[in-house]
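Heads up, this is only part of the complex; the chains shown haven't been moved.
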Amino acid sequence: MIKIGIVGGTGYTGVELLRLLSVHPDVEVKCITSRSEAGMPVADMYPNLRGHFDLAFSEPDTAVLSQCDLVFFATPHGVAMRMVPELMKAGVRVVDLSADFRLKDLDVWSHWYGMPHETPKWAEKAVYGLPEVVRDEIREAQLVANPGCYPTAVQLGFLPLLEHGLVDPARLIADAKSGASGAGRQGSIGMLHGEVGESFKAYGASGHRHLPEIRQGLSQAAGKAVGVTFVPHLVPMIRGIEATLYAELSDPADFERLQTLYEDRYRNEPFVDVMPFGSHPETRSVRGANQCRMALHRQEQSNIVIVSSVIDNLVKGAAGQAIQNMNIMFGLDETLGLKAPALLP
Amino acid sequence: MIKIGIVGGTGYTGVELLRLLSVHPDVEVKCITSRSEAGMPVADMYPNLRGHFDLAFSEPDTAVLSQCDLVFFATPHGVAMRMVPELMKAGVRVVDLSADFRLKDLDVWSHWYGMPHETPKWAEKAVYGLPEVVRDEIREAQLVANPGCYPTAVQLGFLPLLEHGLVDPARLIADAKSGASGAGRQGSIGMLHGEVGESFKAYGASGHRHLPEIRQGLSQAAGKAVGVTFVPHLVPMIRGIEATLYAELSDPADFERLQTLYEDRYRNEPFVDVMPFGSHPETRSVRGANQCRMALHRQEQSNIVIVSSVIDNLVKGAAGQAIQNMNIMFGLDETLGLKAPALLP
């Protein structure tokens, strides 16, 4: 049994880790920390876990965490950065679901996250854990930076185009939409049901923290700096991200082979589903599941490739991908604990 | 491996059976029928099942169904009634999720379902499959009538009071609320998102088909005919039932021991959770899970017992309970395939 610690377990990512880990056969959750709720049984905060976990939240304690095999960080940015060095020293492996170790350019990181990075060494060593790109590095990694939710949906959708150099890398557009759980479980007026329900809007349209992360990943795939416009939107639902991606094909003749190219790219990926050309993936088809589904479109004689890509932001966009990374790191079947189909309807 | 057949698989109950059976270790779904969609892969209709089932819908064929160990009927009323005799003869066991075999008084059945009952013999033999009441009979049954969604939530909430004769059985009130999936997957205008969204209403307040089923179950528990008023309501959500139950305590002093009495009644029930006195069960705490959660309340010096009881109408109210019944019928661990926690948020 892999001994698991979770730091910062009161948010939506924390409860989702517990939900998924509860059906994972090879793990044992040893502790789940929360400074504000220490002492409260997790099932009191999350009644869906009644009967599944007897655990209570505890104060974060590096000594206790050091006895785990793997620690998940489900904290706001700035926390993992400070605690990771001690855990690394103790030989603990870490999957950080926060943004602390996702960007390689720490000036960019500081610009978007509003603080200096305190552990540049580990930022350099951390593996950006998108298994479909760097599975082998994840296997060996001690510290994995779990990708953001939007960046997962956007990168998976664009990758085959960029890896094959089929599109103009300066003209990428990602119009993305997310359910409200992406904003976390914090008492902000803007995320009240009375504010979010029955309404739709763009946000962060002049710049969002996931933009540099997306740019970094896509540039790596393209082998050169890409130009990408990314606009997130808030959907009046709880879970789910859909990203509609637009790219200009250099040679429209390539349209003929795109579907095959996508299918080949992801043929052996257990969690990426390339649907038939012209399909419309629904977010509910991945609700609760560690799955990305995508489909390609073309309008009339246009040379714009349209890709629609969906994930559950809390699963393939956070907790599920973290467990996928854990499975890889510990040499387990990558799908262990992640096989349940999505909840539909 | 238990060989499973599903008749009438295109509705929400059908896809829910498949979703749950896909993680059940001891079953193999041999066929799923649909007259209208024969030939279509189930994953084309229900994209959450892509990668989980290769099966296509087939024409209902008793010869094929007769080779199954267990057949689930997820059909409108009037279908199982006609097909069951042949399956019984072939030694197949059946869990009928429709209403065909739920009522023992067939005049009442005919009145509410608008047709004569064609197989009175099997209506008599059928076991009304509420495991918390008749587990032993289910074990031996060849034909199980799976309870309706509202009746499950209402009966489980009232049972301890009636079994102990603590309340006035003539004055029971069940104010119940359901998500829209309870109405099934049929193209009726009244169930459009534009009609159901952002609105709330009672329906069937002058009489609903689940009323006689509730009355039958409660009368059996009370050992005499009960008087129950049942008003269902439509909630702008997809899954979930909450029933708020009101009963008049004969002796207000009994309030002291109610909580213990409920906890004792359900202590060994894997799928009934009695929450602390004064709790407010949320439907999301059981979303996707085969679970009923309930809690007791009292207002000031009142002698009215208030019980709030929640289930997922598609799981403990339909497909999950059907699989629970199957597990009992085949001598399996009753919780097999039904252990995953609810999806929250």
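When the chains are written out, they are named A and B in that same order, and each has its own residue count from 1.
Methods note: a residue touches a chain if its C-beta (ideal position, glycine included) is under 8 Å from a C-beta of that chain, and two chains touch if they have at least 3 such contacts.
Computed from a prediction, not measured in an experiment: that's the story for all the values here.
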Full complex stoichiometry in copies [only 2 chains shown in place]: 4
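Basically, only the chains that are shown with their structure count from here on.
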Chain A and chain B: spacing of chain centres that average the CA atoms, whole Å: 36
Chain A contact footprint on chain B (complex, rising order): 12, 15, 18-19, 22-23, 46-52, 181, 185, 197-198, 238-239, 273, 275, 281-282, 284-289, 293, 339-345
